[in-house]
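One chain of protein is taken out of this complex; the other chains stay put.
What follows is chain A.
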Amino acid sequence: MSDTSSRLRIVWIYPDLLSTYGDQGNVLILRRRAELRGIPTETVHVHSSDAVPVEGDVYLLGGGEDRPQILAAERLRADGGLKRAAERGAAVFAVCAGYQIIGETYGDDAANPLPGVGILDVRSNRGQTRAVGEIVADVDPALGVGRITGFENHQGRTAIGPSARPLSTTVKGIGNDDATEGAYQGQILGTYLHGPALPRNPALADLLLRWRVGQIPPLQPSWGETLHEERLAAALR
């Protein structure tokens, strides 16, 4: 957590543009899993007309349709706050359209490359087919997260540059390119698991918390763990 406050500051970037399908779930679960461990939190919703604060601990970006995605990228680049926060060492968790725009470039609806925020060394553009459905992937063992599950719904394909690493290896679904899913670089993490990726993968939520506060005690398994197991079994059946 930042030195000036004992609260974990969660910053939700542009819910007016990047909150297409359940993205709020990531905010709610991160907050809940922190608070169940006695870590106080503060959540800031930053609208696209507001400046992005630089003192946050975890920045969350969600999914969006083509046009809102372009608007969000333009505004984030002009604002500069997210980039400064990342340079300060804040954690970033970006989903789907949000994942694409924190990279170096992403594609518009005609596959023209557009500049991203440039805090994650990935390049995305439109693929030939739309990837829609349940996805399962094994996270890089260095992160201690295990197997993740989610729903993907995107046209983009993503290539990972030398400074970033794939978040996971795809077991089912498409992800970046049919082989890997998501990417991370330090505490900047992007994924195509859209909407409630953290509710469906409690271990991924705990990774973000560990990054910010160090070791955290385990929680009593509850509905999040049940859902995780149930969706894994359903996807691999």
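Details
Operating definition for what follows: a contact is a pair of C-beta atoms (placed from the backbone, for glycine too) under 8 Å apart; a residue touches a chain by one contact, two chains touch by 3 or more; residues count from 1.
The criterion applied here is as follows: contacts and distances are computed from a predicted model.
The listed choices are "Lipid II isoglutaminyl synthase (glutamine-hydrolyzing) subunit MurT", "Radical SAM protein", "NADH-quinone oxidoreductase subunit J" or "Extracellular solute-binding protein"; the UniProt protein name belonging to the chain that is not shown reads "Lipid II isoglutaminyl synthase (glutamine-hydrolyzing) subunit MurT". Residue-wise, the contact with the chain that is not shown comes from A:S19, picked out of A:S19, A:T41, A:T105 or A:T149. The chain not displayed touches chain A at residues 15-17, 19-25, 28-29, 32, 47-49, 65-68, 71, 132-134, 151, 153, 194-196, 199, 222-224, 226-227, 230.
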